[in-house]
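Right after this comes chain A.
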Amino acid sequence: MGTTERRPIIEMKGIVKVYPDGTRALKGVDLTVNKGEILGLLGENGAGKTTLMKILFGMLQPTSGKIFINGEEVRFKSPSDAISKGIGMVHQHFTLVEVFDALHNIILGMEGHGLFSKIDVERARKKLQKLMDDLNFQVPLDIPVEDLPVGVQQRIEILKMLYRDVDVLILDEPTAVLTPIEVEELFRVLRQLKAEGKTIIFISHKLNEVLELTDRVTVIRKGEVVGTVNTNEATPQLLARMMVGRDVVLRIEKPPKEAGEPILKVENLKVMGDRGEVAVKNLSFEVRAGEIFGIAGVEGNGQTELIEAISGLRKVSGGRIYLNGKDITGKTPRELYDMGMAHVPEDRTHMGLILDMTVTENSVLGLHWRPKFQRFKGVIHWGKVRKHAQALIEQFDISAPGTEAPVKSLSGGNQQKLIVAREVSKEPVFIIAAQPTRGVDVASTEYIRNYLVKLRNEGKAVLLVSADLDEVLQLSDRMGIIYEGEFMGVVKPEEVTTEEIGMMMGGIRYEEIRK
Partner candidate 1 sequence: MKKSGSDLTKALNPRPFIESLIAILVGFIIGAIVLVAFGYDPLAAYYWLFTGALGSARGIASTLKYATPIMLTALTFAIGTRTGIFNIGAESSFYFGAIAAVIFTNIWANMWFGLLMGMLFGALWALPAAALKVYRGVHEVISTIMLNWIGWFFVLWLIVGPYANPNDPNKTIRIPEAARLPEIGYGLSIAIIIAVIAALLTYFLLWHTTMGFGMRASGINQKAARYAGMNPKLAVMWSFIIGGLLSGLGGAMKIMGEGPGYAISQGGANIYGFGFDGIGVSLVGRNHPLGIILSALFFGMLRAGTAMMQARAQVPLEIIKVIQGIIVIAVAIPSLYDLVKKAVHRGAAQ
Partner candidate 2 sequence: ISSGGEESKTGAIAIVYDVGGRGDLSFNDMAYLGASKAAKDFNLDLVELQSNSEDDYVENLRTLASEGKYAVIIAVGFMMTDAVKQVASEYPDQKFAIIDGSDPEMPDNVMMILFKENEGSALAGALAGLIAANDGKDKVGIVLGMEIPVLYKFEAGYRFGVKWAEDYYKQKEGKDVNIDVLYQYTGSFGDAAKGKAAAQAQLSQGAWVIYQVAGGTGLGVFDAVEEALKAQNKKMGPPFAIGVDSAQDWIKPGVIIASMTKRVDVGVYTAVKDAVEGTFKGGVVELGLEEGGVGLSTVDDVMAMFDSLPEDTQKQKLKDLGFNSRDELKQYLEQTRGQVPDWIWDAVKQLQDKIVSGEIKVPAPMDKDGIEKVRQAKTWQDMQELAQ
């Protein structure tokens, strides 16, 4: 790690934050950020990382505590105050106007000239192009961002802040949705920014990333700072222990197991994407009992369409899908759930849960019609459902204020656990697990991964789709690498190198690599 001039640029002292609903998210946090360093911020879901950073960015007002920038006390009433002091933040949940293109998203609020004059698009474009060229960090400027992959959206978020010429850049879990290649690219840019003298606060749940990128790491647990260490003195085990307060098994125990009968069989599957393009091309594979079949690949290469087709959410344009030997092509999700399929969707807040409904209600989504939850046909027996929810909470150690709390009051990790719990309670023979640990803290990640292995050990078939290559490598018995809707190869993780996988993800077929 480079030697940094040890001058604090930011000091936060005794920050306390009590949310209006009474949640004590921060209980007196001190944080120091030195000029020109990359500071890692670690902590479990709900530890208070985002809250702390939003306070620094002026989006939230602290209940008490002081903030100093370059030794001078500041009070931010809004983000514009923070930005004017050179602090920028890239949010955990993207804050992009989806219908605007990148250019307008970036210049928003800094359009130049008066409010009523025509926006000088060309000038802005030139300025932006120069910025992008300097960093070698390109995004298409004229496409509505909703049509862009998340990786690109992430870049736009970063450019948005750089365009404002900030000295301190806060990145809240920027890598959660990125592919390995994108992560590498991001790190390159961050290092370059650091070299230019910028200060970066980097939040992540991924220990290896923090170890690779940062200079120092501050760990927060339950609204309090556990400690700060120099990265070159830290180990994954140390950080994990600091975060969780106990030892964490970072390797997944996966006993070898002979796979059984094919449970899911996909034959020559063809699926169209939203824009009428062929998203999945002639894909064939099978997932056997007692096997985790992983799908790796850069996001946007047909994974979503594939999953949706298998789970009955998207029309199949060609080919067949079989579950337990029965043709299930064109069946509805509900029919599939009743036939023993379960589905942990990739986006928990939009697909997996209904945030405004209670834990009880969410615990029965997709099983609500089952006779065991019915008083009589068509009438839900909420008493039984509540017991079911209670059982899931206990069995999966979900921390929730209660079964009648809205699910949005749960932390991300616990939300994800609830989904997994619910899906498992469907007693499936086949489970689709899409991005099962995205944005989930170490402890929950550990839990969920182990649980998937447990399901496999119990003889269930698991289809794992993840942008986290480590996850796929660690969990899969076999894996397919998808590129533009086709498998570049189907391999066993232990038989290939990371480089080879990288090449396949880039569109080179396994046969060609091995030639």
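Basically, a contact is a pair of C-beta atoms (placed from the backbone, for glycine too) under 8 Å apart; a residue touches a chain by one contact, two chains touch by 3 or more; residues count from 1.
Regarding candidate selection, all candidates are chains of the complex that A comes from, given by their letters.
Fair warning: this is a prediction, and the values are worked out from it, not measured in the lab.
Here chain A is displayed by itself, and among the listed chains 1 or 2 from the same complex, it touches 1. Those residues of chain A whose C-beta lies close enough to touch candidate 1 in the complex are 311, 313, 332-334, 336-337, 343, 345, 350-358, 360-361, 365-366, 368-369, 374-375, 378-383, 385-386, 403-404.
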